[in-house]
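With one protein chain removed, the remaining protein chains of the complex are shown where they sit.
Showing chain A:
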Amino acid sequence: MSGKLGLDPALVARARELARRAGQPVVDLARSHTTVSVERAVLRLAGVTGADPDGIPWVNRLVDAVVADVGLGHGVAAPVFDALAREQIGDVTLLAQKAAAGSVRFTQPTGKAATAARRAARKAVAAGVRQIDRRRAERDRLVKRYGDPEQRPWIYLIVATGDIYEDIPQAQAAARAGADIIAVIRSTGQSLLDYVPEGATREGFAGTYATQENFRLMRAALDESSRELGRYVRLTNYASGLCMPEMATLAGLERLDMMLNDSMYGILFRDINPIRTFVDQRFSRQVHARAGIIINTGEDNYLTTADAVDEAHTVTVSQLLNEYFAHEAGLADWQLGLGHAFEINPDLPESFRLELAHALLARELFPDAPLKWMPPTKHMTGDVFRGNLLDGFFNLVGTMTGQGILLVGMMTEAVVTPWLSDRDIALQNVRYVLGAAGGLHEDFVPAPGGFIQQRAHRVLGEAVDLLERIGDQSLLTAIAEGTFGIMKRPADRGKGLDGVARHEADYYNPATDILEQAA
């Protein structure tokens, strides 16, 4: 007997063991491959900044130049720092500019030159990692000074105007109105850009481009709000898409606090190549671990395409896989904002009890993870009155099952990007529920053997069955066959595959070395 659901500890342990078994080959794959984005992240840590006049970052130009001369499989660190020494250039960004102009040739150094290049690369990258460490210490200080939110769940609100200078006052207003976490949604095209745009941006589609400068501007604004409000307001962005490792790195450098970072989302929903995704994933999670960033996984998305009752167990399976990949990359339980959502068709009888069962199952399987609870989207119809009621029930499940992060649902979901008044009404809804029933989880104990317990047991059982099937055929095959979110994604297809290479025998990546040493 454990917790409120009476889950069988042996079955839970079995589920974790199966997740490990399914995930292990993917980790092996990630450890033996690199990607252009991983290498660009290494260069960003080594201090390469800025972009060419067309807006293409120097890290892209430099990696492209190295790949053209020696390929990707050695890693770019050694060829870059070898060229730096040969050309007697002091600054890596300057080298990138020269390389882009075609005036530098790269070779894979050997012998003494290799040792020297590796040492220099490691020194430069270590400076970048130290900067991330300083940012983490700074967060710890600020949280100590201003404090965490008084209540759980933390209240998570989205801002998305497309213009960072519009986002800032909106984010500050949202914080004043009660948001503990501000997420800046990215421009809808960004996940498939194979570079990170530069500078402050004012043009985006249904969101604002994630750039280092936008990160910096928003973090500074929320530091101001934290000071004003006497609680540390957290900032969230996305480490997903083709530039995931770089996004994680920039987030660490600019003290973002949470990042959306799912192990399979890019594969399933953006048709990004599975190998590219898993390699990028592992690196980005190692960076997040180091930076003290809480990751948010994307299980809610499965339920928007698949049925939330029939496919509930795929959420559990994905959570277990995300947990395994996260631990393997060095993330601690407090950093795992594992996702799930309130997406059951409200016309289904007992839909609320089913939601309670699923939410409680996640809570009990991952007792030390914050868990990110996502609001209804699929069954928001445009009937804003019904939508507001549904959001109220969503909030109630959130507080009854002790969720850590609550993404505030908007009654105008699927109608417009939230208006000021929509956000205000939504926050009023959250405040009412947390105020009226914030302690209800203490009293709420499902009847032994009753509907909720039975449902939770059944979902866990189905999850174990699915993991057993995956175990027999490997995770990549399962993804190829459409096990998650009913999308079929074979390993030899998808976007970004040409930016993947198997490690050569002399592959060198000082960032991975440093990050793994710490673990």
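Quick note on the criterion: contacts are C-beta pairs under 8 Å (C-beta built on N, C-alpha and C of every residue); 3 or more make two chains touch, one makes a residue touch a chain; residues count from 1.
Everything that follows uses one rule, which is that contacts and distances are computed from a predicted model.
Participant: According to its UniProt entry, is the unseen chain "Beta-lysine 5,6-aminomutase beta subunit", "Sodium:solute symporter", "Simple sugar transport system permease protein" or "Phosphoribosylformylglycinamidine synthase subunit PurQ"?
Facilitator: UniProt lists the chain that is not shown as "Beta-lysine 5,6-aminomutase beta subunit".
Participant: Write down which of A:9, A:199, A:382 or A:435 is the residue touching the left-out chain.
Facilitator: A:382
Participant: Considering the complete complex, identify which of A:56, A:173, A:389 or A:497 is in touch with the unshown chain.
Facilitator: Hidden-chain contact among the options goes to A:173.
Participant: Tell me which residue among A:269, A:373 or A:393 touches the hidden chain in the full complex.
Facilitator: From the options A:269, A:373 or A:393, the contact with the absent chain belongs to A:269.
Participant: Could you tell which one of A:165, A:205, A:334 or A:432 touches the chain left off the display?
Facilitator: In the complete complex, the chain left out is touched by residue A:205.
Participant: Which of these touches the unseen chain: A:49, A:304 or A:454?
Facilitator: Final answer for the missing-chain contact: A:304.
Participant: If the missing chain were put back, which residues of chain A would it touch?
Facilitator: 162, 173, 176-177, 187-189, 191-192, 205-206, 269-271, 304-307, 378, 382, 414-415, 419-421, 424-425, 486
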